[in-house]
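For reference, the structure is listed below as structure tokens.
What you see is the complex with one protein chain gone and the rest in place.
Here the chain labels run A, B and C in written order, and each chain numbers its own residues starting at 1.
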Amino acid sequence: MKPGIRFVARRLAALVLLLLGITFVTFVLTALVPGDPARAALGPIQGENEEAVRAWNERNGLDKPLPYRYLIYLGNLIQGDLGNSQASNTPVLEELATYIPATVELAVSSILVAGLAGVTLGVFAALHRDRLADQVLRVVSLGGMSMPAFWLALISLYLGFFLIGWFPGGGRLDPALNPPSQVTGLYTVDALLSADWAALGSALAHLALPTLVLAAHTVGYIARYTRTAVLEVIHNDYIRAAYAKGLHARTVVVGYVLRAALPSMLQILGFAFAGVLTGAVLVEKIFTWPGIGGYAYTSAITLDLPSIAGVGLFIAIVYVVVNFVVDVLYGVVDPRIRIA
Amino acid sequence: MSVLSIADLHVDYRRRGRPTVQAVAGVSLSVEKGQILGLVGESGCGKSTLARAAVGLVAPSAGTVEFDGSPTTRLSRGTRPAHLLGLQMVFQNPYASLNPRRRVGAQIADGVGARSRTKVRADDPRVAAVLELVGLPTSAAGRYPHEFSGGQRQRLAIARVLAAEPSAVVLDEPLSSLDASAQAQIASLLVELKDKLSLAILLISHDLSVVRQVADVLAVMYLGRVVEVGPTEQIWSDPRHPYTQALIGAVPQPDGLGTLPTALPGEVPDPARPPSGCRFHPRCPEAIARCSVEQPDLTVLVPSGRKLGTSIDTPIGTARSAACWLRIDTEAR
Amino acid sequence: MNILSRRVLPRSKPLTVIAVTVIAIWLLVALLAPVLAPGDPLSQDGTPFTAPSGAHWFGTDELGRDVLSRVIYGARLSLPLALLLVVLSALIGGTLGALAGFLRGPVDGVLMRICDLLFAFPGIVLAMVVAATLGPGITNAVLALVLISWPWYARIVRGLVVSLGEAEYVTARRLLGASTWRALLDDVLPNIVGPILVLATLDLGGAVLLLSGLSFLGLGAQAPVAEWGSMVSHGTEYFQHWWLGLFPGLAIFTVVLAFNFVGDALRDVFDPHTGRAHG
Partner (left out) sequence: MAEPLLSVEGLTVRLPGPNGPVTVVDGVDFTVDAGEIFGVAGESGSGKTMTFLSLLRLLPAGATVHGEARFSGQNLLTAPAGELRRIRGRQIAMVFQDPMTSLHPMLSIGRQLTDHLRTHLGVNRRSARARAAELLDEVRIPDPSGALRAYPHQFSGGMRQRIAIAVALACRPRLIVADEPTTALDVTVQAGVLHLLDRLRRDHGVAVALITHDLGVMSALADRVSVFYAGRIVESGTRADVLRDPGHPYTDALIGALSHTGALRPLPGSAPGAAERPGGCAFHPRCRYATERCAADDQTLVPISPGHLLACAENPLTRPRKAVAP
């Protein structure tokens, strides 16, 4: 497996470079903004004191050349210092940490739902290409992709909570319940682990609408591109050869068609993850879901730059790490890459 | 004087982390005016690389290619020098070598205006004339490539090249994507054009049975080296190199007799790690000890097989030559 | 355009025709907004929170403004801005991509690494950071979105220039003495137009979504301008008054859906794998 190790090492090096690039982008955006951070930090009275401003700038390295300031910024990042929120004056990292589990729970559940449904629908559409089912799925998929997530969230909340009342109106848990003892921070998992069935039911009920809303957008995307990936595979001679061997249609579809489409589908899922994260930023506020999306919304409205940059940095890191994993898996599932 | 002469040409492909591949490892060939030189060999023998190097699409790592007595240069970002425009190439795939979005007339007009470096209109009478030359109606000029069959497209590609009034044309597997009848049509067109226009043609193919019907001189290539050269009929009736013998023996005959062609054992070795000595020796049924040690050079033989002298420096014309110790050793003494 | 008429129209499916019609209707609405709108999108002369009725088909908002008029005027903002966004991204990305593909070497390397970097951020997140940094406003929102959109065009155009530049018909042309520029202009660029047109059409829907998304976050159009995204945003604050959010959202949805349908049909035509038409 020496070539395999080299493959992973190359990807890993690329990942590190990409992460550096990302921090550079957020550095540029936050460090070079117009405005005077010193005056903002020192407040109106101290901010008029030239000496205090100079001392503050010196203390924070702002009098140094840019590359040096980037290094300081990097150094701070490594120590987990993402700056303080302008709104609450608490460290951004601390704030992020309280919101991350909620978003992870939501993102994972939607990508699971969207992935399962999207792949199934996409494969089905490809196998029934140009027939009625394909046309119907085309409308459904494109419809999902075309719906603004924040609007869908609004409509579903109106219908599901306000009108028919089947779903809770927001949050992660019934306010009357105590959150299950924290292990992972994901309420559903924690409730399962602590066998807290009431909390589990409530967590699932709260999770349902936001998950469906986020999945609705992504499912269309996954279905559409899965269809394309399967169609690219299905015309190949080796598929016809598999049928000619007398294999069951099920074996051919799962063992041959999907196997060949697997690398493409992994990439699709990697991209779809971006859709889920984007959607989270747009809809969490509507569902009063206490995740980083809602946090980002609030920060954006209040123009709290360190917080926004923190969210951007976090999401970008998650996203590139997910895609790194996808890349490595791609190498695992395609023997031509694994060995070459 | 040879129109196109290739002397001791080497082409290496270097790739990071992999051994260098000697795609062409010391080939000398020359093509005369009004002559078709057929270069045959199996996939991976380096014949396409040789073709591309001959017109300057690939840089040789050693050796020279001379056209009309002056050395050729590699096609770079800049414009191709005027004195090389008489050396043209026809590609394998007639579906890829014509622009699908431009009318045929405009593409042939590119060729008409090539020498004078002028913009020629698609309705120029010279466009019609060259279409007629390759046996297509002049109305073809107004149509798009997808309206033609594979054989017709290959005629169009040839027409575009002829429009530039070349003196030498390199054709890289021009027949391999065509049906049998289209192959024969294009092959006989080449013979006709060679005679009519006194062209020097280097015809590259893996298919010995088609090439032997049109080539005046045959060169056989194996793993980057030319192993045998000579007048086509002589080689076909009396191949000297064991590889040529195997190649000819492997062509199945449509004689209705039910005889199986002769199989050649083994596989073509990895060109990145060519065998020592004669590159064919591991598969050669007649190999002797010397074959695995010393690399034989292409050596001119007389019909009786007597050695005349090494030919590494002089371009090989139609003289009967082979690169095989068996011939050089035994027939020389 | 003859490629489009020759290839798309004869084979058009009814859904594609409907989609084209929907786009045409929206363009007309944007063009004729003053004529079509029953009232002024900014005048606050209605009773706040009137449910849809004969007088106000789409109801009125929290300030008594007519929602229908605002939705109609919203088309004047969203459609041209989406078009502007796509055209700018395609021009910038296309030019840079073509240069990278043509020059190769270090220029190419640097440009593609920049693209990789920008791809690393999920679109709206980076746009959000940029828009917040530049300050909220519709111009800054468009700029922020151009920043995240151009790399897609750059990468695709670069890929096409590289692969088409190696096409045998380009090599043949070069052997006939054409300069690299000549071959690029005559043989490569015309073959890129089709794919870019598809990408741009597909992208129009996405552009409308992104713009309305930034406005929804308060980083795009500012009050009191009638903009669909910010109208939905207000709708979330009064969500029991469903008409505030429903109609502008429906407007976004129909426009985006129509663009996606046209783009999807175009892709079927141009993609050799999934489409039946060839190169």
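Everything that follows uses one rule, which is that contacts are C-beta pairs under 8 Å (C-beta built on N, C-alpha and C of every residue); 3 or more make two chains touch, one makes a residue touch a chain.
Remember, predicted model here, so these are calculated numbers, not experimental data.
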item: Missing chain: touched chains present in the view; value: A, B
item: From B:L39, B:V104, B:V127 or B:A182, residue that would touch the chain that is not displayed; value: B:A182
item: Candidates B:A106, B:A129, B:A250 or B:I288 - the one touching the absent chain; value: B:A250
item: Option touching the unshown chain, where A:V136, A:A241 or A:V321 are the choices; value: A:A241
item: Residues from subunit A at the interface with the omitted partner, ascending; value: 129, 236-238, 240-248, 251, 255-256, 259-260, 262, 333-336, 339
item: Positions on subunit B where the hidden chain makes contact; value: 42-43, 149, 151-152, 179-185, 187-188, 191, 206-209, 212-214, 236, 246-247, 249-264, 267-268
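In the analysis below, only the chains that are shown with their structure count from here on.
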item: Chain contact topology (line, ring, star, complete or other); value: line
item: Chain ID, smallest distance between chain and overall C-alpha centroids; value: C
item: Approximate Å spacing (C-alpha centroids) for the pair subunit A, subunit B; value: 56
item: Euclidean distance of C-alpha centroids - subunit B vs subunit C, Å; value: 51
item: Distance between chain centroids, defined by C-alpha means - subunit A, subunit C (Å); value: 23
item: Contact set on subunit B toward subunit C in their complex; value: 55, 57, 75, 77-80, 82, 85, 88-89, 91, 93, 96-102, 107, 110-111, 114-115, 117, 146, 157, 160-161, 164
item: Touching residues on subunit A, where the partner in the complex is subunit C; value: 17-18, 21-22, 25-26, 29-30, 33, 135, 138-139, 142-143, 145-155, 157-158, 162, 224, 227-228, 231-232, 235, 274-275, 277-278, 281-282, 285-286, 296-297, 299-301, 303, 305, 308-309, 311-312, 315-316, 319-320, 323
item: Residue numbers on subunit C that touch subunit B, as the complex places them; value: 3, 167-169, 171-180, 186-187, 190-191, 278-279
